[in-house]
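The block that comes next holds subunit A.
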Amino acid sequence: MTDNMPQFFQELFHLETSDCLTFLFYFIGAFILVNIASVIGGLATYAERKISADMQLRIGPNRVGPYGLLQFLADGAKMLMKENIMPLMADRFLFNIAPMLCLVGIFATLAVLPISGNLTLAHLDVGVFYVVAISSLVGLGIFLGGYASNSKWSLLGGMRGASQIISYEIPVVISILSIVLLSGGTSFKTIVHHQGGLPHEWFVLHNPFTFIAFIVYFIGSLAEANRAPFDLPEAESELVSGYHTEYTGMKFAFFALAEYVEVFVLCGVGATLFLGGFNVPFGLDTFLSKTPFPLLAEVVQLGAFFTKTFALYYLVIVIRWTLPRLRVDQLMSLCWKYLTPIALFNLIGTAIWMVYFHDQSIVEIIKAAGSHAGGGH
Partner candidate 1 sequence: MLVVAIEKERTFEKVAIVSFLTILFILSALLMLVSCLALLLTKNIMHACTFLLAALLGVAGLYLTLHADTLAVTQVLVYVGGVVILMLFAVVLTGGQDQESITKEKFPHLAPLFGSKSTFLKAFLVSMIFFVAAASLLRLGEKEIVHVVAVNYAPTIQSLGQLLMTDYLFAFELVSVLLLGALIGAALIARPMKK
Partner candidate 2 sequence: MVSLSSFLFLSFVLFLTGLMLVLGRKSIIFVLIGLELILNAAALNFVAYSRFVTEKLDGHLFALFIIVIAAAEAAVALALAIRFYQLKETTHLDELSELKH
């Protein structure tokens, strides 16, 4: 596998290396990725409406386009045409930059998202840290948006949202740390290489501690993205839509898009860390990369990554329309009294497992015990 994306394309098209070409590849790659992420965010709104309709025995959007697929474009056009209202006593500077902070905080994490072996924009060695660090800008954007609206509902929603995000970062990061322990590096490439294609080679089934870590990570990422049942900061019946009450038009669209893309990024990171990432079962990608069409290997890896991510996304949507909302004190006690001790226990358990069983997964231990018992060599 080549080192980075421009090198892969330069070898593919037999071009000579130059700084200008590298910059061009990065620019075009980033542009395409941002657009694809926005389309995924828009389609996620459509998917949510369709899935919730399915669960509630209704039909959902089916007017705009075939099966209502273009509904998100109609919503986007509607938001573009809305009037941009700013409250009179609002803080102009902070009111304007809060949605931008939310958006930048999420779209900057797309650069390290491991969508495929050679098409990832940047194989950073501190990839996992980078995602956690940059996505903490979202909490800042929520708080500033809540404060700058100069309304008590917005301030309450903003404070609750920011405290929820910074509290739930802790069990999420500790769960991620137990995976980093297992794979020996914070780079996404290392983590994916330590897993295989088939489910028994994934980290989620490696040992019972990582299984619990996956559940803790999933619950924590639901709370990070302000998704139900943790969506108190933006609940309609509690806080009149919380921190984005006073936002209209494109700024509100930024907040909403940032939330949907954040769920996508967190599901993608979860699929990479726990479900094997872009690994394809039965070694199909290594087989395809030796044929005269190495791009097919990338396409197959993309398919694997997106299948796993969208499966997790479906789970997130189903959970939203199934469970009732948590109160703010229940939310905080869930984080500090339950999830954080469980995550710490997982970390220590994973470390002990690594020392005692020498990094073998449960399946490998059973296989070794089987071959040892059946006349092993």
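Convention: contacts are C-beta pairs under 8 Å (C-beta built on N, C-alpha and C of every residue); 3 or more make two chains touch, one makes a residue touch a chain; residues count from 1.
These made the cut because all candidates are chains of the complex that A comes from, given by their letters.
What you see is a predicted model, and the numbers here were worked out from it, not measured in a lab.
Of the candidates 1 or 2, report the single one touching subunit A in this complex.
So the candidate in touch with subunit A would be 1.
List the residues on subunit A that touch candidate 1 in their complex, please.
That would be residues 19, 23, 91, 93-94, 97, 124-126, 129-130, 132-134, 136-137, 139-140, 143-144, 147, 155, 159, 162-163, 166, 169, 185-186 of subunit A.
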